[in-house]
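One chain of protein is taken out of this complex; the other chains stay put.
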Amino acid sequence: MDTNNIDYKKEQSRFFKVLIGLLLLTAVTFIQPHLFLTEANFAAQMFIAVLKAWLIIMYYMHLKGETLITWMAGFSLFIVFTFFAIVIGVDVQHFQFKDESHITESAIPLHEAGHESHSTHSAH
Amino acid sequence: MSHEYVPEIATDRDGKQHEVQGWQDDFYGGKLGFWLFMFTEVLMFGAMFMALSYYNTLHPQEFLDASASLNRLLGGINTVILLISALTMGLGLLKMRTGDVKGAKLMIWVTMLLAVAFLVIKGFEWRAEYHHGVFLMHDKLLADSSFPLGEKLFFGLYFTMTGLHGFHIIIGIGLMLWLLKRINAEKVRPDHHILHWNIALYWDIVHLIWVFVFPYYYMIGAGGATGGH
Amino acid sequence: MDVNNTLSGFNSMAATFSKDVDQAFWINFWISIILGLSVLIPMFYFAWKYRASNVKDEEIENITHNTKLEIAWTLIPTIMMMFLFYYGYSSMKTLRTMPAESESIVIQVEGSKWKWKYEYPANKNGFVHKITSVYDKKIGDVKRGLYVPVGTNIILKMTAPLNDVIHSYYIPAFRMKEDVVPGRTTKQWFKADKVGTYDVECAEYCGTAHSYMYSKVVVMEQAEYDAWFATEGKTPYEDANAEPISKGQALYEDNGCSGCHSIDSTDTIVGPGLKGIGEKHDAAYLKNALVNPDKDVPEGFFPGVMPPFALPDEDIAELVKYMQENK
Partner (left out) sequence: MSKTYFDETHCAYGHPKSKFMQWMLTIDHKRIGIMYAAVMFFYFFIALGTAFMMRLELLAPGAQFLDGDSFNQAFTLHGVIMIFLFIVPGIPAIFGNIVMPLMIGAKDVSFPKLNWFTFWLYVVGTLVAMASLFTDAGFADTGWTFYAPYSITTGTNVIFTLVAAFILGMASILTGLNFLVTIHRLRAPGMDFWKMPLFVWGIYATAWIQLLATPVVGITLILAVMEKYFGIGIFDPAKGGDPVLFEHLFWIYSHPAVYLMILPAFGIMSEIIPTFSRREIFGYRAIAISSASIAGIGYLVWGHHLYTSGMADTAKVVFSFLTFFVAIPTGIKFYDWIATMYKGKIILSTPMLWALGTIITFTIGGLTGVTIAMIGVDIHLQDTYYTVAHFHYAMLGGVAFLLFAGMHYWFPLVTGKMYNEAHAKIAFYLNFVGFNLLWFPMFIAGYYGMPRRYFDYLPEFQIYHQVSFAGAVLFISGVIYMFVVFYKGWTKGEASGTNPWNATTLEWHLPTSPAPLENHTKVPYVDFNPYEYHHGQPVVKFDYKTMQRID
């Protein structure tokens, strides 16, 4: 594999383009909470982060065209997401006896809405 | 080592010759190895993010409140600094690959400078938080303070994760110094730049982590957000 | 004596759902036997049939595939596994579905190093029964336990103090256990269908006296239970005519001191034996030893083991008196 045979000028201008993209996205990060999707702030922020990450990985880290490593990266990310899905999505979402536990106490009372009552949950 | 490495040849039954990949001089192998290492970083920070969203799910409102109290301006500046440093690091590698060793070294220095700037700003942030009584083992974060649990957890993790990220930056600076030494010793050359390549990758992963740390800590509570998690 | 003197009753079954659990276990057992034999019988048979002395080289066959067989040994075990999953699930379902609190007795359970505390709902006189259950090494048994009527739903609402560690409330005869987690509330329930006493063990490792963190469930006739519950008696079995114990001793037992200290010897259980402590130290020291135990740790012991006791001043005074006078 020859890694020296590159066109410096072309590569350099690509680097700058990506930087501008990243800076723009950072700017969006700052205005988004005030301008749009304010209801889904968290999701919007994470979406922007994913876009930025994608730019970095593909161009700065030269992953474009790397099938093997892309597959491996995909696998690793998949595993992280599964951990999230299970721990957050399945366990914490169904946290048992939430309103009786100390660690879930909140400065602001928890809203009743959205806390589905679990099959094993008994009236308080 | 004085011996020149000559790739080996394997001959099959038809007498056809196949070049053998040895462990010496395996650029792709080096790169692959480093990518694999980066996956472990991803899992490490992934686990911490999981802990973070674990408590976020339990204390949604307190997380927003805590996030809102962070200094977004300094965080934003740091984001930009890291963005630019990733660029300089990448340009340095480009220069190395095209034979401009001097330019490459210059770029590495610039990157290091930016890294130090990042750390200094981070230091100011932590200092300000300390003076507000928000610091590990201190005042509001002690078990018997009346600070809400969710905010204690938020800040406990904030200091841990940004601390660990800062630690990565420090290691990065160390690696760059080492890289400069290797370049000066001509162990890293335009035709043999795997170390440079990998340290550039390292710098990118450090940055990549920040790409997620930043919004999760600084931005989720911005603009008076009320959830949407 | 309140309950019989040996912990026993392991191989019994006494909760309504114990049978389901055992059934699931035995279903698993037989399926395991079938699956195990499906591997082991051919193994032994082949090892014998195709032993080296019995096979000529030319007779060896390199069979590498047999689609039908391969499908069979993928599919059949899969079906059996789903079967087992179902029974695992169904036996857990009743165990983990709490009955309505209105139709049950809800008892607060607190597990801490190394005692169990039970708190009942107030009886009709407004009296709240609080029982501390500690294993006494000397008699090899627990004093007091959890008293419940037979055939009634009992919900255990469990937690541990915030500065404590995880324990687990395990009743082998009922086939049930759930961890007692500091900072969380966990629950389990049961309906005992047989009168008797049943052991409780701590099944989550919790340090020095983990192996002694026993308690007991005493399942009684409803009438007997009601009779006791209406009174203020410590336990249904406490002899009303027994000489009254001092307030200090009562406090000593209720706070579970005896789980860690022997009052009438200098032998170490977890903490130092307290015999003669009154001669060694003054009242101020003893008070401090309760309120702020991590100061002045005696030789050979470590701070952080004895929890601080935030009791009212007069209780502390009684305790100190009890330690000094040993009665």
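Chains here go by letter, A, B and C, matching the order in which they are written, and residues are numbered from 1 within each.
Operating definition for what follows: a residue touches a chain if its C-beta (ideal position, glycine included) is under 8 Å from a C-beta of that chain, and two chains touch if they have at least 3 such contacts.
Here the structure is a predicted model, which means the values were calculated and not measured.
**Q** Which of the displayed chains are touched by the chain that has been omitted?
**A** Even though it is not drawn, that chain still touches A, B, C.
**Q** Touching the absent chain in the whole complex: find that residue among B:44, B:120 or B:177.
**A** Within the whole complex, the residue contacting the unshown chain is B:44.
**Q** Quick one: say which of C:59, C:279 or C:313 touches the chain that got left out.
**A** C:59
**Q** From the list B:106, B:136 or B:180, which touches the chain that is not on show?
**A** If we include the chain that is not displayed, B:136 is the one touching it.
**Q** In the complete complex, which positions of subunit B touch the hidden chain?
**A** Output for subunit B: 3, 5-6, 8, 10-13, 18-24, 26, 28-29, 32-33, 36-37, 39-41, 43-48, 50-51, 54-55, 58-59, 136-137, 141-144, 149-150, 152-153, 156-157, 159-160.
**Q** I need the residue numbers on subunit A that touch the omitted chain, in ascending order.
**A** Within subunit A, the residues touching the omitted chain are 68, 75-76, 79, 82-83, 86-87, 90-96, 102-103, 105, 118-120.
**Q** Touching residues of subunit C against the unshown chain: what are they?
**A** So the residues of subunit C touching the missing chain come out as 6-8, 10-11, 20-21, 24-25, 28-29, 32, 35-36, 39-40, 42-43, 46-47, 50-52, 55, 57-66, 69-70, 73-74, 77-78, 81-82, 84-85, 87-93, 95-96, 162-166, 168, 170, 172-173, 175-179, 181-184, 186, 199, 201-212, 270, 302-305.
What we mean here is this: only the chains that are shown with their structure count from here on.
**Q** Counting only C-alpha atoms to place each centre, which chain is farthest from subunit A?
**A** Between subunit A and the rest, the longest centre separation is with C.
**Q** Roughly how far is subunit A from subunit B, going centre to centre by Cα mean, in whole Å?
**A** Result: the chain centres lie 16 Å from each other.
**Q** If you average the CA atoms of subunit A and of subunit C, how far apart do the two points sit, in angstrom?
**A** Averaging C-alpha atoms per chain gives centres 42 Å apart.
**Q** Residues of subunit B touching 2+ other chains?
**A** Residues of subunit B never touch two or more of the other chains.
**Q** Which residues belonging to subunit C are in contact with no fewer than two other chains?
**A** 162
**Q** If you look only at subunit C, which of its residues touch subunit A in the complex?
**A** 96-102, 155, 157, 159, 162, 183-187
**Q** Name, in rising order, each residue of subunit A that touches subunit B in their complex.
**A** 1, 3-4, 6, 8, 11-12, 15-16, 18-19, 22-23, 26, 29-30, 32-34, 38-43, 45-46, 48-49, 52-53, 56-57, 60-61, 68-69, 72-73, 76-77, 79-80, 83-84, 87-88, 92-93, 95, 98, 103-108
**Q** Sort out for me which residues of subunit A touch subunit C in the complex.
**A** 96-97, 100-103, 119-123
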